[in-house]
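The complex appears here without one of its protein chains, the remainder shown in place.
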Amino acid sequence: MFGDYSIGDLGSIFVMQGFAGLILFSVYVLMALGLAIIFGQMGVINMAHGEFMILGAYVTWLTSNAFQEYLPSLFPGYFFLAMVLAFLASGALGMLVEWGLIRHLYKRPLDTLLATWGLSLILQQAYRSIFGAREVGVELPQWMLGSLKVTDTIEVPINGVFVMCLTVLITVVVAYVLYLSRWGRQVRAVVQNRIMAGAVGINTEKVDRYTFGLGCGIAGVAGSAFTMIGSTGPTSGQLYIVDTFLVVVFGGAASLLGTIASAFSISQTQSTLEFFMSGSMAKVLTLLAVVGILMLRPQGLFALKVRK
Amino acid sequence: MIINSRFFNRSELIGFIALAALLFVILPLSLDVFRLNLVAKYLTYAFVAIGLVLCWGYGGILSLGQGVFFGLGGYCMAMFLKLEASSVENTKIQSTPGIPDFMDWNQITALPFFWQPFHSLTLTILLIILVPGLFALIIGTAMFKRRVGGTYFAIITQAVAAILTILIVGQQGYTGGINGMTDLRTLKGWDIRPDHAKVILYFFEVFLLFGCILLAQFIRLTKLGRILVAMREQEDRVRFSGYSVANFKIFAFCMAAVFAAIGGAMFALNVGFMSPSFVGIVPSIEMVIYTAVGGRMSIFGAVWGAMLVNFAKTSLSESFPQLWLFGLGALFIAVVLAFPNGLSGLWADYVQPRIDRLLASRKSKMSNGADSSVAAGAPAE
Amino acid sequence: MLIGHQPKEFLLAVEALTVSFDGFKAVNNLSFYVEENEIRVIIGPNGAGKTTVLDLICGKTKATSGSIQFRGKELTKLKENEIVQTGVGRKFQTPSVFEDLTVFENLEISFPRGRTVFGSLTFQRDAAVKARVEEVAEMIFLKDRLHTYADQLSHGQKQWLEIGMLLIQDPDLLMLDEPVAGMSVSERAKTAELLNRIIKDRSVLVIEHDMKFVEDIAHKVTVLHQGQILSEGTMEKVKNDPKVIEVYLGH
Partner (left out) sequence: MALLPRVAFGAGPATSAVNTTGLAVTDTEVTVGILHSATGTMAISETGSIQAEKLAIEQINAMGGVLGRKIKVIQEDGASDWPTFAEKAKKLLVNDKVASIMGCWTSASRKAVLPVMEQYNGMLYYPTFYEGLEQSKNVIYTGQEATQQILAGIDWITKEKNAKSFYFIGSDYIWPRTSNKIARKHIENFLKLKVVGEEYFPLGSTQFNSVINKIKLTKPDVIFTDVVGGSNVAFYKQLKAAGIDLSKQALLTISVTEDEIDGIGGENIAGAYACMKYFQSLKNDNNEKFVAAFKKMWGDKTVIGDVTQAAYLGPWLWKATVEKAGSFDVDKVAAASPGIEFKGAPEGYVRIHENHHLWSKTRVGRAKLDGQFELVFETADLVQPDPFPKGYQ
């Protein structure tokens, strides 16, 4: 299939294709980070994760509208505020959900799956009732549109670069929070031994609530970022949920590094395959490969061998 | 039928009779054919729910991929019916007459090899059982021999459901794609669409359902049923009592798959339709919900759960189309938070004691029931 | 079991057994031998690797290297249920019984028949089963509670039930992890009596902290420390070993 093209053409296409893979990688990492925290650290299966993302997207949409209406001069910078608001909104909703629902179910992880599925139905219908069934278009400031010309033939999308930078930033922050901060130590202490953590004076309820809130908040930021590349509708969140869970499980649930490695391998596989076959088949083959590997290596890519 | 106090304890016997009366007598007499056909559709999910009681309630294996098996069973049945509906004279406007219409639309000019067995009803019935059974065996062996369980298993089965959906939709020349297989007409020349056929199919399905109920009940009462309970609680203890835990899980999972497949086949027959929208993640989770609402430990509860949730879905969406998702979502949450044992748990906790108290005054007349059922070792509902 | 009948053959031979978790060697190059009808007690401070040794023998944990021979069979290559079928029984530290089943059903599940899927589908509760279950129930002081659900039992009764479940398997090697931990004084005495009765005709490997109890039953004592053998021999010998004294009293 490449016979007709010059070496230069092919070279730049491969560069751009690699970049496409990196964007997909960033998208996966953003989706999976929040879930990795909630599922990996707390063992809660949050099927409403996609709906938390979409909440972030709607918040971004509202912010964009508000800026256009009242502060058109500041519109170019609205996106940063929108992401903060998205984090706060999704995080707050997450904490509310933890308080009302999740905390009653820590001993029954499979039941969290059912309950959060119910929650996702309610949230979807709520979005539909509030924002309408149609997808909303989030208007982006001019500087985020278009592409950067690296050479004559290589162009990289600006929003892709933005998503990648955002991903790096959030990953670093999450890694810092989880592995270096005092609060992160508390989270890990609670994960490893809830009773002991309580006994040494950690407020486990508070840790749970903030952990869940953090995971949901990151989902909100991810949703905010996705308005640049995807659609925002009441049911858009459902599209992400299986991919997200696979990324987390494939990585080995408890490991941040694993999540990143797994997002990387899945996204590169998929974008490479997409270049050689139709999108549908690429997706099927990627998922099959992931499931196949998980069958051979159920603990995921990165898992500690621990004494149970 | 073996209905005695050894096979059913008293409350189960009441449940069995009540359900039989409802499905065989009350509903057929009180509903028009349209509603009866709807009940038939609801009951196809009851097959899945019974399977889930064995696999999830008893075995502790939560599968979020039952839609896969429901779909495989349904597609097997639908392929047979579709072939019959695609006779040369029915399809003479096609460029290749005698093959299903969707193949013709996709420029396929000959029936693919894997469609050939579905010319025969006998083979079709065998395949309805075997294809999902073997598929479950493969997944189950791969997963359980490696001790994958719990949430991981749930997520992987979910991924399998996603894969199969994309595959069916993508390979539309062979599967009918997203439209599914529609316009199924006759079974061995017998028209399945008119009202009297719907009634016959309904009764056939109910008979089959009771067959599955009895089979599930039989499994539950054997030592295997008790091992499933034991396994759910103390997997290691079962292992160190000399059992291969993986084999028992595989068995439960395969049984659940076969039950789901029977339900799928019944769906294709009763609804005259099969599409990938019953294979994916959403229907698979809904099937789990039916079981949860009915009570994950109760076979009868599962049947009730499948009927009631679907009935609620139909009637709520008729009267409040905008709001039924709220209702459904709230129902899931309520069942998980407040009634983890579902309707059958409510029954056992609130209704049953009252009935018992009522009956206690006449206990002298009924002296043989309760004790022997304990001796028979029926696990707690 | 031809090999088993050869003279001077050990029932259990553990040789150069090592397991490491993330580089930490919980059991390190461990070797010991248990003879037919021997009662061996393993003692040692917390974290010495005692429970891990039992886990390794019964297959719960896979060894990194080394071998475990039971009647000439290599156990490290077998699955847990196969190990049980060769005649090794294991009791866990915390009582692990099936709380949603009755005492009768708990014991019945351990009855060594119908252990395959189809075997258990066709399993019949015949006179032999009932007799054996009742016999064992009597031994473990639960004869009048056969139809009680196990979640109704006291802690001590659950421990007995689990021992009963092992008895019904009739293993050649019985491994007990702290059988009297958490028991009341009277329960403890009854347990000692029970153990003394059941250890006839089989080898027993016990982990126990209660020194009086150990002295009562042990033929031979192995002291583990940091995954290795610190001392081995009769209770008397071990008690006077300066290394043991240092480990136990030095901390």
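Structure notes:
We call the chains A, B and C, going by the order they appear; numbering starts again at 1 in every chain.
The criterion applied here is as follows: contacts are C-beta pairs under 8 Å (C-beta built on N, C-alpha and C of every residue); 3 or more make two chains touch, one makes a residue touch a chain.
Since the structure is predicted, the reported quantities are computational estimates derived from the model, not experimental observations.
Although it is not drawn, the missing chain touches A, B when the whole complex is taken into account. Contact with the chain not shown here comes from a single listed residue; of B:L22, B:L38, B:I108 or B:L346, that residue is B:L38. When you scan A:S236, A:S262 or A:Q299 for touch with the missing chain, the hit is A:S236.
Summary of contacts with the chain left out: across B:N90, B:Q172 or B:Q352, the touching residue is B:Q172.
What subunit A contributes to its contact with the hidden chain is residues 5, 9-10, 13, 16-17, 19-20, 23-24, 27, 125, 128, 132-139, 145-147, 149, 155, 157-160, 226, 228-236, 238-239, 270-271, 274-275, 278-280, 282-283. Where subunit B meets the chain that is not shown, the touching residues are 32, 34, 37-38, 41, 93, 95, 101-102, 104-107, 166, 169-170, 172, 177-180, 182-183, 185, 193-194, 271-273, 275, 277-278, 314, 317-318, 321-322, 324-325.
Methods note: only the chains that are shown with their structure count from here on.
One finds 34 Å separating the Cα centroids of subunit A and subunit B.
Chain centres here are Cα means. That of subunit A falls 48 Å from that of subunit C. Of all residues in subunit B, those touching subunit A in their complex are 62, 64, 142-143, 146-148, 150-152, 154-156, 158-160, 162-163, 166-167, 169-170, 281-282, 285, 288-289, 292, 322-323, 325-326, 328-333, 335-337, 340. Per the touch definition, subunit C reaches subunit B in the complex via residues 58, 60, 79-81, 84-85, 89-90, 92, 96-102, 104-106, 108-110, 112, 114-117, 120-123, 125, 147, 149, 162, 165, 169. Subunit A contributes residues 39, 43, 45, 47, 101, 104-105, 108-111, 113-115, 117-122, 124-126, 128-129, 238, 241-242, 245-246, 249, 278, 280-281, 283-284, 287-288, 290-291, 294-296, 298 to its touches with subunit B in the complex.
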